[in-house]
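Quick one: structure below, then a few questions.
We show some of the complex, not the whole, and keep each chain where it was.
In order of appearance the chains are A and B, and numbering begins at 1 in each one.
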Amino acid sequence: MINYNPKEWFTFIFRIHKADTVRKLFPMFIALSIYSALIAWLELEVWKLSANSEIKNISLMHGLLGFVISLLLVFRTNTAYDRWWEGRRQWGTLVNSSRNLAMKLQAMLPGTNTEARAYFKVMIPNYAFALKNHLRKTFNPDEFQPVPGEGPVSLDPEKHIPNQLAQQLMNKTMELYRKNQLTGEQLIVLNNELQSFTEVCGACERIKNTPIPFSYSVFIKKFIFFYIMTMPFGYVFSLGYLIIPMVVFIFFVLASLELIAEEIEDPFGKDANDLPVDTMSNNIRLHVSELL
Amino acid sequence: MINYNPKEWFTFIFRIHKADTVRKLFPMFIALSIYSALIAWLELEVWKLSANSEIKNISLMHGLLGFVISLLLVFRTNTAYDRWWEGRRQWGTLVNSSRNLAMKLQAMLPGTNTEARAYFKVMIPNYAFALKNHLRKTFNPDEFQPVPGEGPVSLDPEKHIPNQLAQQLMNKTMELYRKNQLTGEQLIVLNNELQSFTEVCGACERIKNTPIPFSYSVFIKKFIFFYIMTMPFGYVFSLGYLIIPMVVFIFFVLASLELIAEEIEDPFGKDANDLPVDTMSNNIRLHVSELL
């Protein structure tokens, strides 16, 4: 995620940032300019169509459908943003559960049990790193810290990684309960946090693996395409060669909304707009180690 | 569900996919073309109506109502999408509960109790398959795995299948509690997951059995129909025979939104846009068997 100051308007407007849709759409801008110029040249200079031609009135259609396409793009924007924000909320839950679990264990465990504290100090943050890499479909065991006095975290890379870590946290807690280091009531008090790890993992997998239904994705793209491609035919009579910047600008607006939506829909990658999951994982490690 | 890469614009725009509404609406496109051509021919060449005719101004109505129909279709789209997404969330909850239940039992059960572990390893995923088939109104006992050492899962196909499986999971858990394999506090900790199976089932039945109120469904279809059928009368004077592609394209946009909404409203089938419940059921089986 890019950290930015939303109040610096001028740098926003004039700099072309790496994540800017202008950059990605630039080749299309060129192609559309040539296409519009060609239509204008044909209609105005080759076929010399009169401004009373019925072709001019194709622009009536663009007026009527302008409303539908705007609403559709706002629907698209809303659903993409909702996923992005839900992804952020889920990671927020992970942060909260990690902190609360650490605090509760710190307060519950007998003062002498330094071994269990050391275990959770390492393993709670490891879960965040495991989830981060799992959502990026990578396996990066270097990011795990080993439990002091034990070897590196034992994991089977062929199996679901976050599940294995959650299982180990669960096992350790139940073992403490069996050894009377935790009472039954304390176990109940820890339950929320313990189960929330796997719930966050499931929710993030859901966001990642379920884009907007295929039909909407196809439909919106087809709609933008035909809307833009038919635009020069009618408007050339009013605008002459000014049609070129107009078509490009309208395409920029419509396509940007679709492009940004595509980018933020899967918020766990390393794109400029993605969530700062690396930073959050490091913060979990920092804060848990302050507590335990 | 179709897995697709939302960034491949060109294949989207030019290929006509199986789930594409263009395919379904094609006969209507032909019929509408003939109808529009007929109106145009009658008005322009048979009756030779003047462009100052009052009939031309029927298009004023299309302008005024264009807002309403767009907003209605967006309302339709939103409600259908919300069901689809809620269906996905419910199955996400099923995934989470299956995993958490497996993890908790793995950690709670005495190490010697391999029989109970084998039981849940088989029966938790069986619930997902039962729910999947129940929502498709089929009964497919072949998809159930038998509990090792017992015969096939005993089920009465006349009764509610998922309820029977949830009952068996509940019975087994209470039996373990009575036999002191689980303590009272552990029972409380397992409660969330145990009751969530039936809650997911109820929510999915609700989504499946409650389409948008009948009156809205009728009203939107009537509205689209009259809106499109009256469109050629007025616009013919501005557009001539260009009215044909214009009516077809506007119909494509409006009817596609209604068609896609109808399709995703019931997300548990086998349509191209439906949720990947088969894959999710298999994943539950895979992940639970990794854990227990």
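Definition applied: a contact is a pair of C-beta atoms (placed from the backbone, for glycine too) under 8 Å apart; a residue touches a chain by one contact, two chains touch by 3 or more.
Everything numeric in this text was worked out from a predicted model, so none of it was measured.
Sequence-identical chains make up the whole complex; the displayed set comprises 2, and the total in this structure is 5 copies.
As a working rule, only the chains that are shown with their structure count from here on.
When the CA atoms of chain A are superposed on chain B, the rotation angle comes to 70 degrees (nearest 5). Chain B has its Cα centroid 23 Å from the Cα centroid of chain A.
By the touch rule above, chain B contacts chain A in their complex via residues 1-2, 4, 6-7, 9, 12-13, 17, 19-22, 59, 62-63, 66-67, 70-71, 73-74, 77-78, 81, 84, 88-89, 92-93, 95-96, 99-100, 103-104, 106-108, 183-186, 188-189, 192-193, 235, 238-242, 246, 249-250, 253-254, 256-257, 260, 263-264, 272-273, 275, 287, 290-291.
If you check the complex, the residues on chain A that touch chain B are 54-55, 57-58, 60-61, 63-65, 67-68, 71-72, 75, 79, 159-160, 163-164, 166-167, 170-171, 173-175, 184-185, 187-188, 191, 195, 198-199, 201-203, 205-206, 210-219, 221-223, 225-226, 262, 265.
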